[in-house]
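Left out: one protein chain. Kept in place: all the others.
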Amino acid sequence: MVENGTIVSLQDISVRAGATHILRNVILNVQPGEAVGVFGANGAGKTTLLRLLATLLKPASGSGVVLGADLNNDERYEVRHRIGYIGHVPGLYPEMTLDENLSFIATAMGIDGAAVASSLAAVGLAGAADRRAEVCSHGMQRRAEFARILMAQPEFLLLDEPHSALDGSAVDLVDDLVRQTIEAGGAAVLVSHDRSRVDDLATFSVEIAGGTLS
Amino acid sequence: MRTTFRTQAMAITKRDLMRERRSGEVLWVTLPFGAIALLLIPIAIGTDRPTLRAIGIGLFWVIVMLFGVLIAVRQAHTETQAQRDVVALAGIDPAAGYVGRALASFFLLIGFEAVLAVVTVALYDVPLDGWIWMPLVMVLVGAGLSLLGTLAASIVSTGRSASALVPLLVAPLSVPLLIGATQTFEALRLGRSSLTWTLMMTIVVLLLAIAGVLSARTLQESG
Amino acid sequence: MTTLERNPSSVWPWIVMAVAGLVTFVAAMSVSPDAVQGQLSRIMYVHVPSAWLAYLSFGVTMFASAMYLWKRDLAWDRRAHSSAEIGVFFTGLAISLGMIWGKSTWGVWWTWDARLTLTAIMFFVYLGYLALRRTTDDLDARAKRAAVMGVLAVIQVPLVHFSVIWWQTLHQPPSIIKPEGPDMDPSMVVTLLISVLSFTVMYAAMMYKRIDLARIEDAVLIAEQTNTGPAAGEAVVAPDLSGGS
Partner (left out) sequence: MDIAVQWNWVMFGYGVAYGALVLFATSIAVRITRAQKRLGGTV
């Protein structure tokens, strides 16, 4: 999947929101086959780091490469479909059914429509496919987000509190997804406020505090 | 990019139309609101038939401009950051997103214009000369207004009081469309060529499309 | 904190503004009145420079917006913002003076003259620009959005301009006494030139001060956003109950 070489290489990256530095001089390298656990307190910059790695934020200074694309220029638009990101708020359209939500992404990404039903079945939502997202519980919406990731088969996973709002079977599912991705030569970054949640899965862990990695 | 610009834009259009079909915001809120406005004006200024006949077409276009903006900006206050992230990471080009959203608004605006045109004809008894030009002018106004509204909505995006601000940005800039639409029929009434006006509206539409496509990435990155 | 290289307390820009205003006033009052319009022609010496400054300011805003998009330097954003605010002020002034002049000369407050209509529309376009700037305190996001709006106006204002001219020629051919006709007295032309020049100098001085203001306001925002001092709850101190003053 991934051409030989690093998946993430951040050199002295800083990210600002307004004048506030949310990330400061971050250095991070992730190789194929690695799963990085990032833990830290609320407001430490975990979500910002994930959105930066997802190419959704531009660094204020420093240089960074994700999947071979420079974060500072338009190359980042070309690798986005290879990144699987699940934030802490589900990004589903409430008026659309789970099936429609996933079909929209499948069409936009050029994925065969049959994959929608099979991914929903894989996360145990086959029976809820025609239910509107607004009447699904938070846990179901998170499962639907994982179905989207299964369907898109990204090489680089970015999960914000991967196990929150999920029951036992779904937790196993997420763990399997992470393992399969890194075994196939991809990588993953897992973020949590609780070290024990990510330590089992991660090949190495870093702590984030005050916008700095250690 | 694995899919074409066209596929991505069409996916966005389909999504927006589906959301509108489910929420019915345009059909059950904006459209009746516009129709009520057409009903209120004669109550305020008098129901003298020749007067109504004279002002009918002009009022129709003013209502289309002012209320049509609400259609073009509806996504400005409904789309969340998480939804925007999902769209971005599906590899959808921001420019395709702009075109797709504008296209969905365009279809809704055409329907809006068509219904209000019928209401105007019924309430104001406007003369129907030159009606053959109506579809063309409706298409141009619909395209211009949807492109302008979508662009304004992405400029204000997530800021405070975003949904209140967009109409203020759009209304003064929609003047060429309003003049073009009304003067097409004025020119026809006077027996002159209306080509200049349709040409002007076409230029407005093209320039807005170019401006929106060129600024799409810049506007997305700050979101 | 950003260092302020220039002294924002400097007094000379205020003096320049006052002198420029005085020069205009003296020139306008000392020139002989127009043969047709009489004393009313004197309003022209503040109306025309105001209208000129409106266009100049918005031109500067457009240029600075484009420069911001190119260089991504907040200094250009401050210039665009300052010029837009001054432009909105002079647009409002030009419209008000035009209305006063119109009422006194033709007996109506408003005519649907093409230039008047365009100026009114421009007023609202840039009022929208200023409103847009109030929607976020994130300096970079605000600058980016405002700059796109500033450039969008470049495309639209000429279009509005021409559409209004065409619209107006179809309806009412201009039947208005234009002061800037070719038969204007040379002394009036010179006075007009003096007033336009001194108002331009006034604009420059205003820009100097307004950019200082923008710079301090940005510094305030940066200071507030990077303030890592104690949270509000910790800052509470016991009230001093010892009495006395």
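Should a chain be cited, it is by its letter among A, B and C, assigned in written order, with residues numbered from 1 in that chain.
Please note the rule applied: a residue touches a chain if its C-beta (ideal position, glycine included) is under 8 Å from a C-beta of that chain, and two chains touch if they have at least 3 such contacts.
Because the structure is a prediction, the values reported are computed rather than measured.
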{"item": "Displayed chains contacted by the hidden chain, counting the whole assembly", "value": "C"}
{"item": "Option touching the unshown chain, where C:A35, C:L193 or C:V220 are the choices", "value": "C:V220"}
{"item": "Chain C, residues in touch with the chain not shown (by the definition above)", "value": "1, 8, 14, 17, 21, 25, 28, 38-40, 42-43, 46-47, 50, 89, 92-93, 96-97, 100-101, 103-104, 202, 206, 209-210, 212-213, 216-217, 219-220, 223-224, 227"}
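The definition used in the following text is that only the chains that are shown with their structure count from here on.
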{"item": "Topology of the chain contact graph, where touching chains are joined (line, ring, star, complete, other)", "value": "complete"}
{"item": "Taking each chain's C-alpha mean as its centre, the one farthest from chain B", "value": "A"}
{"item": "Inter-centroid spacing, chain C versus chain B (mean Cα positions, whole Å)", "value": "31"}
{"item": "Chain A-chain C separation of Cα centroids, rounded to whole Å", "value": "48"}
{"item": "Junction residues of chain C, two or more chains touched", "value": "138, 140-141"}
{"item": "In the complex, chain B residues that touch chain C", "value": "151, 155-162, 165, 168-169, 171-173, 175-176, 179-180, 183, 186-187, 196, 200, 203-204, 207-208, 211, 215, 218-219, 221-222"}
{"item": "Interface residues, chain B side, partner chain A - complex", "value": "1-3, 7-8, 10-12, 14-15, 18-19, 22-23, 80-94, 217, 221"}
{"item": "Chain C residues within the chain A interface of the complex", "value": "137-141, 221-222, 225-226"}
